[in-house]
Structure formats: C-alpha cells, structure tokens
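For reference, the structure discussed in these notes is given below.
Note that one protein chain is taken out, while the other chains of the complex remain in position.
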Amino acid sequence: MRAFAYERPTRLDDAIALIDGHGPDARPLAGGTDLIIRLRDGSLRPRIVVDVKGVAELDAEIREEDGFLAFGALTTMTDIVVDGRVGRDYPALAEAALFVGSVQIRNRATLVGNMCNASPAADTSPALLVYGARIVATGPSGTRRVPLDEFFVRSGVTTLARGELVQAIELPRPTGRRGSVHLRRTRRRGHDLASVTLACAVTPDGVTRLAYGSVGPRPVLVLDDTGLLADPTAPAADKVRRLEMLFAGASPSPTSMRASPQYRLAMLHVLGLRAVATAIERLASGASQ
Amino acid sequence: MSSNHGAEAGAFGVGATAPRVGGLERVTGRQEYVADLPHGDALHVKLVTVDAARARVDVIDGTRARAVPGVHLVMTPADLPQPMPRFGPQRRDRPVLAVGETKYHGEPVAAVAAETPDAAEEAARLVEVDYEELPAVFTIEAALATGAPLVQEPSLRPGDPLATTNILREHRYGWGDVEAASNQADVVIEGTYAFPMVTQFAIEPHAFMAAPDGDGIAIWSSIQHPYWLQRVMADLVELPLSKVRVFAPDPGGAFGGKQHAKYEPLVAFIARRTGRPARLVLTLEETFQAVRRGAAEVRVRAGFRSDGTLVFRDIEANYLIGAYADIADRTVAKGSYTSNGPYRVPSVRIVARSVLSHTVPSTAFRGFGNPQQIWAVESNMDEAARILEIDPLELRLRNLARRGEAFIPHETPADGDWAASVSRAAELISWGGPRQPGRGRGIAVGLKSGPTTGLSYSTVRLLGDGSVVVYAGTSDMGQGARTIFAQIAAGELGAPLEWVTVVMGDTAVVPYDQQTSASRSSVLMGNAVLAACRDVQSKIRTMAARLEGLPDDGIMVDRGEVRIGERVLPIREVLVRGLGRLGGEVIGVGEARKEADPDHPLGGTSAFYEFNCTAVEVEVDRDTGDVTVTRHVTVSDVGKALNPLQVRGQDEGAAIMGLGHTLMEHYIFDEAGRIRNLGAIDYRIPTTMDLPLRMESDTVENEDGPGPYGAKGMSEGALLPVAPAVAAAVRDATGVVIRDLPLTPERVWRALHPELTGAPEVRQAIEGAR
Partner (left out) sequence: MSGMNAMGARHPIDLTVNGQRRSIEVFAHHTLLDVLREDLGLTGTKECCLVGECGACTVIIDGRSVDSCLVLGVEADGAEVTTVEGLAVDGRLSAVQRTFLETGAAQCGFCIPGQLVSAHALLADVPHPTRPQVEEGLAGNLCRCAGYEQIIEAVLSGADLGSSTADDGRDQGRLSTPAMGDRSATPDAELAPQ
C-alpha cells in the first residue's frame, strides 16, 4: 500500500475542514472494508485518509427521532442486523445487511459507507430506497437532507458536495402496515457480490415500491400505484408485463464477469415476482411490516 | 504432544484416530509456515510484471526504481547468467525471468529486492518496462488453429517434430480394435465435455526464501518435493547437492501446486548476487498466476450392446496447458492412460494432447489430470444409461472390472472390490428409494493410478529412554503424514505417541525421499518408516538374545514387544538393559522402492489405484439455475484407514474441492488473455454456506493395499467423480444434459431455457422424448 497521511479529528468541523481542504486528495475512513482494498490495489491514491471514527458528532447509534429512525454514520451492518426495531419495521434492510460480506466484514462495514461508495451492487441501497431513506449531509455550508434517490449518480459518484460528510441516514417511520423483503442473486450461497439485488415493499393502499441494483450504473426505485402488483389475485402474466415496464430502465453492464446482461435481466424479473409475492404474504400475515 | 491418551504404548498405533501430530501448534498459532520464519536481515523481493498475457519486452529501465531508498537490486534478465537459466521438471523450458517476450499474464520480467516490503513494492512500480502487446492464444481452439502464434520457440524444442505447433506432446494408448468393435455396438454415445481452468487456491500463498549458507546456499520453500528442488537448484547454481540445503516447513495446503520449483531459482540468484537472504511471499493474485490445473476438452465415443455391456471407447482429449511444461504433460499422460476408468472394455483408443498456450503454466493439482477425463467418461456413461434405459448404477456394476482383472493390459490388475464401494454409496444415498419432487440423483466413479515409481528412505532412532525420532522426507501439507509415521513408529516400537518426534523438511538432516505426490506417502514413506522400525526391532532382538544368552531365533519382536519364549517384555525394558551404562540408542534404516519399468508407457505400473464412488442428490431451481446439493455421499476404497479421522478429513476436503470446480470455480479471461478474476473476490471457492445439506463419507477397507497394514493412498479419490455425479443428478432432476463446467446458476439456467437464450454459447443437449 502507498503511504498517505492519516488524521483522526475529534470534531466534525475539523473533519469537514480536512475533507474540504484536500478535496479529491482526501478520503474519509469509517469501516474501511472498501477503502482499504482500494488503497491496496492502487485504484484510490489519496494523500490523506481522514478517520472519522473519533469525531464526537458521529456515532454508531440507531436512534428513534421524531417521525423517523436515524442511523449514525458509524452504524455497522452488524448493528443493523441485531437491532430489533430494524427487524420489525424495516425487515428488508435487516435482510440486506445480513447479506453484506462475512461476519468480519459486517462488524466493520457501515451503512453510510455502503451508500457513499455508491456501488450499483450495494446490498442495502434497494431496501433504503423502498423505505424512502434520506441522507443527512453536513459540509462547510451547513447541514442538508437529500432523498437517497437523489443521492446516487452512478457507480462511485454521489451528489455529495466537496467537503460534505454524511452524518446519518434517516428512514421515515412506517405509517401503517407494510410487507417488505430483500432478495438477491449471487454466484454462491456464501457471501458474494450481488449480480442482482432487489427490495420490495407493499402497503395496504395497493402501492408497491421496488428498488433494484446491480443492473445498471446506479440502483433504481420504481413504483406501481395501479394496485396490480400488490393484488394477490392478479394473474401472474399481468404482473410479469407490469414488471417489464417497471424494469425497462435496467441496463446491466455488458462486460461484467459476474453474469451476462441477459441473465441479470431475467433474474431481475424472477426476483421481482418472488419479492412481490413474499411482500404480499408478509403484509397479509402482519408478522412483519 | 497434546495428549496423554497414548501413555499406554501403542494406543494410538495405526487404525486409531490419533490426534494430529503438529495439531497443538496449529491451534495455537505456533506452527511456522515459510512466511512466518524470522527474516530480520532478509531483503524483500517483489516481482515486476506487465499488464498483458503475451508481450514483446523492449526495454526494462530500473533507474527510477534503484533510486528508491532501501532498494538493493533491480534484477533484469541481463543480470542473470547468459544464456538465461531455464528449469522445469519435465523440460527445461521455464526461464528465471521472461526473456524477450512474456508468455502469460503475470510472468515476471524483472524483480526488485529491497530492505522493506514497502520499498520493494514502490520500486517494482517504478521499473519502467517498454512492451508491446502481441496476439495471444488462450483457448484450445485458438492454440490449435493453423497459423496460431507459437507459444514456445521451435529452438527450445530441438528435434521435436511437433515443434512448429502448439502441441507439446501427443499421447496414444489403447488396446483391441476400436474400428472393428464399432460394428458390434448396438448404441454409440458421443459427446464433448469441457473442464474449466481452475486454481489450487491453497490458503497459504507460496513463499520462498534463499540465503547464502557458508559456501553453499539454503532455500526455504513451502514445497512438496524438497529433494527434487534441491536437484534443480544444485543444477542451476552449479553446486553439489551437499551444498544446497532445502528447508521445507509444512506447507499451508499444496494440492499439487507446490510440487515443483517456481520462484526459488529467482530468489536464490538474488541472494547470491546480493549476498543477503532474500524473501518472496506471493500475493494470492500472484499464486493464481503461478499455479493452476489444466483445462480440457474431451470427446468420448462409447459403444454399448443393448444390455449395457461396453464394447469400445474412443477418447480424444486436448488439455490446455500453459506456456511452460512444468509437470503438466505428465498429468496429461497419467490422466489419459487410465481414462477408460475401472471398466472392462475390449477395445479402447485414447489420444491426448498437451496444448501449449499463453496462460499460467498448469501443474499438478489433486487428481493429476484425471478429473478432466473422468468428468467426460462418466458423464458419457450417464448419457448412455439414459439412452439404453438402464439404471446408471446398474450400468456401472455391469462393466466394472473385478478384483484381479487386467482391465488395462500389462498394467496392475484391479486391486480392490470396487463394486463394494459402488454398492455402499448407492445404499447410503438410498439409490432406488423415493425422491422428493424437483430433486435428482446422480452417481459416478473415479479411478486414478497411484505412483508409478518411488523411492523413500527413512531413519528411525530409538533413543535410550524408549522415545523415538523418525526422519522422513515427506512434506506434511495437511494430509497428516507426520501423524501416520508417528503412529507406525509408536505402534512398532512400543512408545507412546507423544514420545515420537517426526523430523521432516530439511535435506541436510533427513534422508532422501523422491516426492510427496500421488497420495504416495502413507504407502511408500510409510513402508520405509515401517522397514526402519523393523530394522530397529531386529537389533533389539539381537540385543535380547545377547542379554538372555539365547540364539536370535528364539526371540520375536513385534508391535512394541519382545517375546522370549513365554515371556513378553516391552521393547523399552530390553533396550535400557541392553544399552547399559554407556547409554546410546538403536538406529534403524528403511527403504521403500517402486521400481521403474522402462517399457511401460508411464515408466512404471501403478503402485495401487485410488477408487471412489460418489453419489449425490440435488435440487435445482428452474427459475434461477441454482443447484443445491442436498446429499453428498463419498465412498473410497482405502485398503486400511491408518487414521480414520484423517481419512475422513481428506475425503470430505476432496469432495468439497470437487464441488468447487463443479459449481463455481473457473478463470475468466479478457479478450487479450489477461485473467479478469484474479484474487478472492471474483474467483469463488466453497464456504461453509455452500456445503451439501448432508455429507456422508465412508470407506471400504479390505487391507489389500501395498502400504503398511494393507493401506492404499487415498487423498485424491473423493474429488475425482464429483462433477459427473452432480451433473447426472442435475440431469435426473431436470432432464437437461450439460457438458461444460462449472455448473454456475447462469449456465444451468441457460440450459433450462434454450427458448430464451437462443443459440447459447453453452454446449448443451436437451433430452428429447426418448
């Protein structure tokens, strides 16, 4: 690994000043499970790594706040997996977090880091999208909230401005019952990068939210408010056609070695149908929201 | 040792599940592998490569690299003896550094030696290499095409009629008359089967160290064949064997990948040039570029009578070996010679070619050339069973050679009751029993010949207190050889297991052993250790005779005891009295040979066969192509399980490794022959989550092997038939025949949905309404 300077600021202002001052030459470090791989393989060559784990204003808390559940910047996948509130109100997120790497990786990898890397294959993005997540970003000119859907640009690129750090992710509290689920496709059962990742949430008003990743430059959120997908009695063929429309924007990379575009698209549909069915079941059973 | 269970002499003799010798070190982190050895004063070596498979190297400029503080040497081909020294177990074709042209992605063009790994890495990046990428061949088809670029210059192959092709060698075996037999067959089944390029992926990446050692040189390597390496090195650096000392600490897994020299010569030249110890620890990515298994395409034509009797087999196999021969052509020869399998077939023709390519040199890998053709022949058997409407189990049993049968002319006859293994596997998986819907079962057998020649020496010292030191030149790479030798010595000399020390891995101290391969060590070195123990026993007998004033022949020594008429004494008691006040010890030497046969196509007959039958049950998700192995049964004919716990470990490990190449493992190349999935992120091997839902391993033990107490070698068998058994189960579950590995979800899905995928790149045959 190439040498770099290392700072561990204790105040958010200082962290922001460092990130802002060095611009693209600086990289924030939280869990490091992606950053350190890229430092070693040379695909990232920052002059300075800013370890944000000492920042007083950043924490690993999952906090209930007015109208939403907030995940601190240092919340790890393990924190999410073991949190009862997440399991109850946001099961697709809990399921997605459990798919991230091995235990060792989940013990380090942060939810915020997973978003900031903006990998199209990130497992937690679809779940966060269907739950309407917001990013809380703080920078030199203050704090702003961005819907997650407006945060992603393409692989590795977000709308985060120079000097901004993500302080938390907020999920609106569910307003009623909801059935939701996360599914993915991989090359083996053991941890693996997803070749398709998808989350689905169905609400009693007949609205189905689907978000999918790894089939294009960024994860995509789509909505079915016709009530068709959420209808347990609707014919499968109709649902397939509806999904075709909803998935029209999927454009898997033709050069990926993990799966061909054709397979990814086919699996997107398989997962879509299965996820809708499971979400409907969960909504009906009321076992989870 | 870690246990006192053995305080009773011989309690952990052969046949017992003795705890692993070296186990304590392994569970406490104290076991030292090459990379763990102290290296305070060593230079760190980093390889310099170019990002191309085949490239013409024009200029190597080390100026900027040399300027990095701490850099001692930028070694380029010009810094090596001229002409470039070459080495290799079969042909001396591999240069220490690439000369003029790289032949595969990852072949080093230079190397840097520096005081720290950081400096070496930095300097390696700064070595400027001017190169031009050249067209490369990395498939069998491309390598055999007319006008294909030659991987090896014809000048390297003087007198070789094939020198102007990429065929390194063609092997032809067979018997009977296939043409004539073709007319006698009621049904002929033909297919071409592809086996992927996979890598050993030992969890310990290869590590090497060399240091000037007085007027000689010392080498440390995680190597399976320390004495072979010693010869290669002595040759290259022009020293007598006695001045080349090879230390071979226990490898952290090897699987064939650590049999032969790789970067030891480079590191040795650096050590001699700098006068300093030099050390190279490969990254996992670099090991993928150092060792792999040969890929293969195998065409099988087999003729059957309508009752299922085999009348002929015609096999043509092309192996995609790498840019240098390493031991690959030998894997082709051995894998082909027995590729007709354990069957009685009157007419057989086998043609196999080693095809050079611009890829990582393939080498030995558990199964040694056999899994490729077993995949083809056993898959073909399954297709035949279906078309003949004969149960696949029944079809095997009908054609299986019986004990003593010369199923390959002029070769070791069948040395086991192979049908017993097949029946046992069928019984364990309830072959004929009901199945859940959506599931399918498959069965396959695998046969591999053991070593064709061999030579092992051992020295055993019975020390004055009855404890024992065994010297054995085998490498214990996880198979547990150390434990087996300790068990033999403990049992024969009446010492508790923890009183036995086994010394390995130092050519200056331990007597010669030809190699650790072909699952030979329990048999060959085991016999040598046993012979050395018997030598000690005969000296004890003489000692007892002297003490008792009796003739030698009134006394028997066996399994730790001395019998004098009615009296039975522990060896130790006789020893202590016999050595007397001066003390001392009793030294025994043993030797085991498997003689060569110059007229044999392989240079010698097989010392034994490894035979395994694998039966699996799978569930296939038709929508996604996922294959779940719900049950995996593996039964090996081991002769005698010297240590049942270790036998199980070897069988299960081999089985899961087999599932790797069956379901997920393969190298992926880009259009120019660069490996795209270097490293652990995109080259997948099984994890604990990828296991069969149920795994059962069993053995057949008839004490009919040539090893100690009737043992046979057994470390590879359970890998051999995994792929065809799984593919047969997939066929049974879905009706779809797939002839390419690995059975990734996408490949299975494509085969299941030809209507969606159009003309698939996957070769497949859909079972019609036959």
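A and B are the chain letters, set down in written order, and residue numbers restart from 1 in every chain.
Here, contacts are C-beta pairs under 8 Å (C-beta built on N, C-alpha and C of every residue); 3 or more make two chains touch, one makes a residue touch a chain.
On a predicted model such as this, the values are computed, not experimentally measured, just so you know.
Enquirer: Which chains here would be touched by the one that got left out?
Expert: A, B
Enquirer: Tell me which residue among B:V151, B:M543, B:L602 or B:M657 touches the hidden chain in the full complex.
Expert: Going through B:V151, B:M543, B:L602 or B:M657 one by one, B:M657 is the residue touching the chain not shown.
Enquirer: From the listed residues B:A35, B:A65 or B:A518, report the one that touches the chain absent from this view.
Expert: Looking across B:A35, B:A65 or B:A518, the contact with the absent chain belongs to B:A35.
Enquirer: If the hidden chain were put back, which residues of subunit A would touch it?
Expert: 1-11, 14, 29, 32-33, 36-37, 39-40, 47-49, 51, 53, 78, 101-105, 107-108, 190-191
Enquirer: Footprint of the hidden chain on subunit B, which residues?
Expert: On the subunit B side, contact with the omitted chain comes from 1-4, 7, 17, 19-20, 22-33, 35-36, 118, 200-205, 250-255, 281, 283-284, 464-467, 477-480, 496, 498-499, 572-573, 576, 579, 581-584, 645-646, 648-649, 651-657, 679-681, 685-689, 691, 695.
In this section, only the chains that are shown with their structure count from here on.
Enquirer: Using the touch definition up top, name the residues of subunit A that touch subunit B in the complex.
Expert: It is residues 2-3, 185, 187-193, 257-260, 262-263, 266-267, 270 of subunit A that touch subunit B.
Enquirer: Looking at the complex, which residues from subunit B come into contact with subunit A?
Expert: Result: residues 118, 122, 623-624, 663-664, 668, 676-677, 681-682, 684, 686-690, 744-746, 749-750, 753, 756-757 of subunit B touch subunit A.
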